[in-house]
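Every protein chain except one is present and positioned as in the full complex.
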Amino acid sequence: MPDAIHVHAVVPERALDLDVRVPDGSTLAVVGPNGAGKSSLLQLISGELRPDPGLVTVHGVPFSGPVRHVPPHRRRFGHLEQRPLLFPHLTVADNVAFGLRARGTGQAEATARALAELDAVGCEDLAARRPAALSGGQAQRVSLARALAVDPEVMLLDEPLAALDATVAPELRRLLRDRLAGVTTVLATHDLLDVVALADDMIELGGGRVLARGPVDDLCQRPSTPFLAGFVGVNLLHGTSRGGSEVWIGDDLAVAGSAAQPLPPGPARAVFSPAAVSVFAQAPHGSPRNEMPAVVVHVEDRWPAQRVVLDVVGQRIAADLTPQSVAELGLGAGVPVTAVLKATQVTLHPGAHPQAGDGARPRG
Amino acid sequence: MTGAATFPRWAWVPFGLTLVLLAVPLTALVVRAPWGRMGELLLSDRARDALALSLGTCAATTVIVLVLGVPTALVLARSSGRWAAVARTLVTVPMVLPPVVAGLALLTALGRRGLVGSTLSALGIEIGFTTAAVVVAQTFVALPFLVVSLEGALRSAGTSYERAAARLGASPSHVFRRVTVPLALPAVASGTALAFARALGEFGATLTFAGSLQGVTRTVPLEIYLLRESDTELALALAVVLLGVAAGIVFLAVRVGRRRA
Partner (left out) sequence: MPVLAALTASIVLAGCAPADDGPLVFAASSLADVLPAFAPGARYSFDGSAGLVDQLNSGAPADVFASADRRTMDRAVALGLIDGDPVGFASNRLVIAVADGNPAGITGFDESLNSGRLVMCAPEVPCGALADELATDAGLTLSPVSEETKVTDVLGKVESGEADAGLVYATDAAGSVAVDTLEIPGAADAPNTYWVAVVRGAGQPDAARVYVDSLTGQWQDDLAAAGFGPP
């Protein structure tokens, strides 16, 4: 599949150095902590940020480069962000027709197209209203219609559902999936549900660089970085394989689990859910396997469970315990404990951790 | 109105004093005005000339203020750095300058022997003592009122809508016409009202720079100043008209500002 978007750019003042491709008609999810460069990537594509040096091409046409920079208003890209940003002085229909009118389409034709787009997002009955009279979900639907009315070459979504309340978001997520099918899309998000529902591929950005990339299914099942593991909601321990079905995370500390194929010697990682972790005050004398000395970092309330974050030989894992257990064990920051993993709930994968430790450097 | 007052009780005292201080002189003007002869006075040649001149020049000034001021406010609101700070100061200074100084400044610039005026004069263009000079003086003192108030409004409104419009394919000029100006309309309206009112009341700069001749440069304030000794009744009648127009403008500006706020 040819690339619809190719960004190969450096922006020194934002400490960006990116090489990102989006295949035609697919959706790329961009995740990463705040300040990782997600919005900067979108701005590079939209033309609001110029690479220095670098090249941004869309369907092979250079849009930003050393010799040419097409300003944002001459690009036919659709945008949807957290705020709907509907023009408050125009009716809903005029809002949706705005892009076409700005590009010289006649009033009648633009209005007809606007009504069709409103129909497609289920808002045809709101055409005559002012944006102030819309709910948050309605406004975001209209904003989507407005973006799609100009037949955008690519769609750029920046946290499109983050401001909506939980009862409205799923419906709009479905609408996005329907309306954006086949449209090349870049989606920056903090929400795993957005990624799973909308994206084909994903990249993790950290400190202005791509830290992980791959199909969504692969990265969700086998997260390669602590951020992705946290994003997906699983634990990740990095170590080395000496062959077999163990990952050594210390000189004499190994995590046993199951691997699809026997692990080759070299870097490897263990992935497991927080529910697979048990915590004891003293080492239980039974199974000698998967017993790890740990220290409590902090405890947070995630009703109905309590999430206990542990430090295991310098790496962090989370354990979900009942409030009773937390109370009985007297867990709090700094308390030494023993963490025990059920080997049957641990999967092992070969592969290194890219830039372990400094991946998520926050930017000012 | 319900709920507890959110200010100390003693604030009522300065509040009352303020009202008295401002209302008593205005009331006195209205009470002393020769209401019985108002029509006759205002239909006199002198009054009609002064009123027509004032309204005409203020209308011209307002158009110039809008044409120059709205884009200027936008440039200032969207610029930062040292040159913008200098430009902002420059635009604000005429607001706080005594009008006589403004008149002197215009004279030294556009007068016959002025920096620019001497060249204009050599080309046969004489601004002094013409109605155009009145408009120049009014524009000089009124323009900052629009620019300063509009710049503040544009700055606090931010650029999100303008960015959204550009992303939809609107050129900068299209964004200006269809988004920036419509969204800033209340601020444009109140800024224009302020500028119009300032132009209407302009006295010192006009007297210094433009002179005073009935029907040519003698606007209502200049006529009031001249008549206050010789024909107090006509002066009072004109003063009441000026007061009424000013009050009307302020009232409209506040209403427009509220409607869209």
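Letters A and B mark the chains as written, and numbering starts fresh at 1 in each.
FYI, contacts are C-beta pairs under 8 Å (C-beta built on N, C-alpha and C of every residue); 3 or more make two chains touch, one makes a residue touch a chain.
Values in this document were obtained by computation on a predicted structure and should not be read as measured data.
Contacts of the undisplayed chain with the visible chains, over the whole complex, involve B.
From the options B:91, B:107, B:141 or B:236, the residue with contact to the chain not on display is B:107. In the full complex, chain B contacts the hidden chain through residues 107, 111-113, 128-129, 207, 210-214, 216-218, 225-231.
By definition in this document, only the chains that are shown with their structure count from here on.
The touching residues of chain B, counted against chain A in their complex, run 160-161, 163-172, 174-175, 178-179, 182-183, 185. Per the touch definition, chain A reaches chain B in the complex via residues 46, 48, 71-74, 76-77, 79, 83, 85, 87-89, 98-99, 102-103, 146-147, 150.
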